[in-house]
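Before I ask anything, let me first share the structure, which is written out below as structure tokens.
With one protein chain withheld, the remaining protein chains of the complex are depicted in position.
For reference, chains read A, B and C in written order, and residue numbers begin at 1 within each chain.
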Amino acid sequence: MTDKYLITVLPKNEVSDPQGEAILDSAHALGYPEIRSIRAGRSFLIETDGDPNRIAEISDKLLANPIVERFEVKAL
Amino acid sequence: MTDKYLITVLPKNEVSDPQGEAILDSAHALGYPEIRSIRAGRSFLIETDGDPNRIAEISDKLLANPIVERFEVKAL
Amino acid sequence: MNATQNKPTRAVKPLWQELGLTRGEYDHIVSLLGREPNETELGIYGVMWSEHCSYKNSRKLLSGLPTTGSHVLQGPGENAGVIALDENLAVCFKIESHNHPSAIEPYQGAATGVGGILRDIFAMGARPIALLDSLHFGDPHERGKCRERPGMAGSVDPESDRVATLVRGVVRGIADYGNCVGIPTVAGETRFDANYLGNPLVNVMAVGIVPRDRIMRARASGIGGRVLYYGGPTGRDGIHGATFSSETFEEGVEDKRSAVQIGDPFMEKKILEATLELIESDAVDAIQDMGAAGLTCSSCEMASRGETGIEIDLARVPLRAARMSPYEIMLSESQERMLAVVSPEKWEKAAAILAKWDMKAHDLGEIKPGRSMVVKRGDEICAEIPVPSLTDAAPLNSPAMREPDNREARLALHLDDIPEPADPGAVLLRLLDSPELCSRAWIWEQYDHMVGTSTALKTIGGDAAVLRVHGSEKAVAVSVDSCARAASLDPKTGAMLAVAESARNVACSGALPVAATNCCNFGNPNRPEIYWQLAQSIEGMSEACRALDTPITGGNVSLYNETDGEAISPTLTIGMLGILDASAHATGIALQAGNLFLIGSGAPSLAASEYLYQEHHRIAGRPAAPDFADERAIQKLLLAGIQGGLIRAAHDVSLGGIAVTLAEMARAGRMGIRVDLPGAERTDVALFGEGPGRVIVVVEEKDEEKIMELARKFATEIRKLGEAGGGELVMKPGIRIPMSEILAAGRDTFTKLFEKRGSR
Partner (left out) sequence: MRFAVVVFPGSNCDKDCVRALRDVMGQDVAEVWHTETSLSGFDAVVLPGGFSYGDYLRCGAIARFSKIMRAVKEHADRGGLVLGICNGFQILVEAHLLPGALIRNRSLKFMCRPVWLKRERRDSLFTARGEDFLRLPIAHGEGQYFIDAEGYRKLEDEGRIAYRYEAPPGIEQAENPNGSVGRIAGILNAKGNILGMMPHPERACEEFTGGVTHGRWIFESMIAHLTGERAARAGIAA
């Protein structure tokens, strides 16, 4: 059986995110002043035949950089 | 009121995704043969005070490139 | 909130100790202030009296360096050194380390290292034109620790994987940052040795061009001047290890940890352009970047150099994080921030320039009479310190030094113990394929080395990179070198060799070496052996720079590079600057049609050689010191030969000896070679022996007499080795290899070692 997972990787709260800040600036310039903050991260869509627990494992090992990022796994 | 949204941007199916492929290779090499496919994209965590509809609008306009990417907005 | 009230009952060291101060230093602070310092004040002393800001352990040693000369416009003491290029323009350059941050987070560590050194350059009013990187990593094959070479794909060896992760992260960090800002990374060095496993070295050098009449200095002048802050906001990035404020403690342990510094190259590009515009339009009186120790160091050094006082209000500092304490704001190492002094009537002009670049001008305070640094937050006074007590009164240590006991044994090398190679050709191919000597194109192709259209394409991958200077006839040449293998045996000689080699490299590209910058990477100076290494290295550098007339105009010291009591080898990185009379003289290493000559009186030796290390797994022998008179003769010969159009290509004989040098020339020129090497008692010495004082040049047949004459004129040796051409590399004695094999050797070494596809 093949399962699908969405892994979302975002900069940790205390880590600065210049990319998100720059995108926020341009959102404001584009006429979206109501936006308060943007954090920019990465996402991965994974299909696996195996143990779902191993998805968190591989996210930690391969997808996110634990020093600056946190991640979340969601079954789809 | 401030609302939070998670926007997930992923490459369309027909678009090549070298990064996803490369991560798949190393997942296999690292001992995760059960992984079938990986698609690599981006994610944005947005806080807004305004109309939630405008989140889809800005995603379409700015955050994703509809030629090669699709996106999904999720309220948190 | 009262900072002491909620102090948790944990077994903490006293604050001063966590800040790296000694008991004696703490007592001295109390006597300087006439009272106990508060937390913020102590934090300020802690960073200002750290090695990084005060050079307390190295200052005495460094004071002996030659720092003046006919070209020098600015020696050490400012953000970077400045050298006269021509009547109107000057060259600004400096090297800096980012070792520790790169060890923790290689990508961001290296990226922010690039950002920091670029800010030093443009804070002087110079437009950066080039970057160089000197990188040292652990042995990717982990000789000694794991016998087997890890498999190419999906290696699971954690140690060797660590090196690959570091290499990938560091190179990508430098690339992404430098490329985005648009400064070409044009040269560097990449070395591997087991002793750098826990402590990789990332030294980055930047070079810029500034009109001589617009050199900016970081000294506050003009009482009443406004203190202008611009650039990125201040966050908790890189705050000094210890955090104590009960305010932050309440937020939980997670948030207290100092965050990794994150680079923002786009912001850097904006502050670069804005800073140059501010200076060009004469809107600012002084500029200083906020580097290590951020706001503390920049404000206090500005006031110190200008002999003024300064008052700033932390409530006006733009913050990235909520509820930051004064301590955190003062010590934050958030990147891409600048501090300037602006006279009030120019404020609007400065603000308008910043607005053009989508930045705000933050007015933090004022330059005051007297010598006091006052830090307020609104009406509350957070710190009040006499400026000289932070700078001039900073401690000056003379740690004990001792020569290591086992040194003589390592210096001994008995050639009788070393079997001669049966197949020198196979040795050559192995050397060319080794991480130490393989092609570095995998690295420099990730760097935009051409942006700016100043780089002489033919000098990329050669001894030194040449950059023309728009608006001048002249051009500059730059090279970074460290001779750490030799220095591990004899630090003083190693330092001299590094200076001599970098100068020779620059001369090979057609330039006169004129000045140098340096980065001292060492272990813990409180260990007598380490301090001895530092003293020896600086002495060697001093002697060599004096002899070669290349004064030191700046540099950086990185100490405590050790893990579990294992220090790195003493590693002195020299960044050399040379000047060419005309950019047309830029010379590369690629073989051209003509005959090959060996110039210089240096003699080959196996001491500390690559061959000895790779083939016989030994680092031993007594490395020979350079003969500086001969080095200068070689330089003169190279310059005269290149300027006279006689020398068509030149390459310094370095790691791997003549055999590797010739192979590199052949590889770059995609052309064969046929030579007879000077006889030696042993073929391995003749082929792979190393040592200073040797350069290979290519001269056309018709110019042979002229080059011989030049050698006689400058009194150095010259001998014809053979000729260029053909499809084979033939070196007598012992080597005959088809060019196809030479071209393939070492081409993919880095790809195989480091390209685990798909890693983050």
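Of note:
The rule we apply is simple: contacts are C-beta pairs under 8 Å (C-beta built on N, C-alpha and C of every residue); 3 or more make two chains touch, one makes a residue touch a chain.
Computed from a predicted structure; not experimentally measured.
The undisplayed chain touches these shown chains across the complete complex, A, B, C. The chain that is not drawn here is touched, among residues C:458, C:546, C:622 or C:706, by C:458. Contact with the omitted chain, checked across C:20, C:64, C:182 or C:318, is made by C:182.
Check C:354, C:438, C:541 or C:586 against the missing chain and you find that the one touching it is C:586. Touching residues on chain A toward the chain that is not drawn are 18-19, 22-23, 26, 29-30, 40. Residue-level contact of chain C with the missing chain is found at 172, 175-176, 179-182, 264-267, 269-270, 356-358, 441, 444-458, 468, 470, 583, 586, 757-758. One chain is missing from the display, and on chain B it is touched by residues 11, 14-16, 18-19, 22, 62-63, 65, 67-68.
Assume only the chains that are shown with their structure count from here on.
Taking each chain's centre as the average of its CA atoms, chain A and chain C sit 35 Å apart. Centre-to-centre separation between chain A and chain B, using Cα means, comes to 8 Å.
The distance from the centre of chain B to the centre of chain C, with each centre set as the mean of the Cα atoms, comes to 39 Å. Among the residues of chain B, those in touch with two or more other chains are 23, 26-27, 30.
Across the assembly, chain C contributes residues 758-759 that each touch 2 or more other chains. Within the complex, the chain B residues that touch chain A are 2, 6, 8-10, 20, 23, 26-27, 30, 32, 34-51, 54, 58, 61-63.
By the touch criterion given at the top, residues 104-105, 107-108, 232, 235-237, 254-255, 257, 259-260, 262-264, 266-267, 320-321, 334, 358, 758-760 of chain C touch chain A in their complex. Looking at the complex, you find that chain A touches chain C at residues 11-18, 21-22, 25, 62-65, 67-68.
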